[in-house]
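This is the structure I have questions about; it appears just below.
The complex appears here without one of its protein chains, the remainder shown in place.
Let's look at subunit A:
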């Protein structure tokens, strides 16, 4: 039962002897660059669609992310390696890893612009149009993932700007504030709109998360600007800054490529939002930090995040799935995030879990028993949807009242 969570054991980062997996750890460096190829798939699919006059090609990037990465995860399996302390010191500040991110951000925009050009300059069926818009949506979703990694580096202006450019693609300009100052602070508590509750479907969650995240970001930024003696309605507001990038880009795309851009960009932005809701939904489902005697919540620990340690999806998602280490140490760069022993584990990579989350009954049947295990049968220790409470207590609560 390697995947089973043992609540009484301390979660620890797995240590490898330096010789273990050293080839893989070295080649991993280049695999990150290889993952940039995925960002070029829209260009390839646009080329094939036009030269073969076959619009179905426009679905390629969208299908690859879900089916392709899931299949590759099955083939290549888990990533057993963790960088040694010496290796962490060596690579944590290497420019190479940052440059990959800086290349990725303009590639996202390039791919979306090329897809926009192709769907407006050739005749396609509505179905092919949808494929192109969803493939562009995948770029917006990737932008959120990149913006996440970059946005955590709060002391590096270049990375902060790149985060804004990546997030502007989906119009999620409030993400960095909401995520760093809101989600990381409140994670795995009922107060966090970006942590899902046991018994809450993804559809119910998104209705709480999307407006809740926006309100929290707006309040946090307004409070910061108030301390600085500046108006929240000024260019100092980082939410407004990114919104202006989005607005400029969208207006230009509509001006150049016509009204078809309106549904196209609506799908792109909606897809970026949905991908983030999906990630937030699966990353902390049901997990709850306990309150200490002082009334404060315990600090976020590795057992408060769901992890997946599959090689391929982790390369593509910049180790987002090593989520316990990320929440324990949010400023750690992606290339040095470690897998932990004895933390809550998902049975598949995030892309496949996003699909399962679309079907609440399947999701509940897989995840609810895992949550019950995690809480050792004490449903009081679970982040619970109030409406699902009676039902989940009846089915899973194993502690005498």
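The criterion applied here is as follows: a residue touches a chain if its C-beta (ideal position, glycine included) is under 8 Å from a C-beta of that chain, and two chains touch if they have at least 3 such contacts; residues count from 1.
Just so we're on the same page, contacts and distances are computed from a predicted model.
Not every chain of the complex appears here, and the one that does not is recorded in UniProt as "Rubredoxin", selected from "Rubredoxin", "Mono/diheme cytochrome c family protein", "Polar amino acid transport system permease protein" or "Cell division protein FtsX".
Within the whole complex, the absent chain has one touching residue among A:72, A:87, A:253 or A:300, and that is A:300.
Across A:204, A:218 or A:329, the single residue that touches the chain missing here is A:329. Subunit A residues in contact with the hidden partner, per the touch definition given at the top, are 154-155, 180-181, 184-185, 223-228, 296, 299-300, 327-331.
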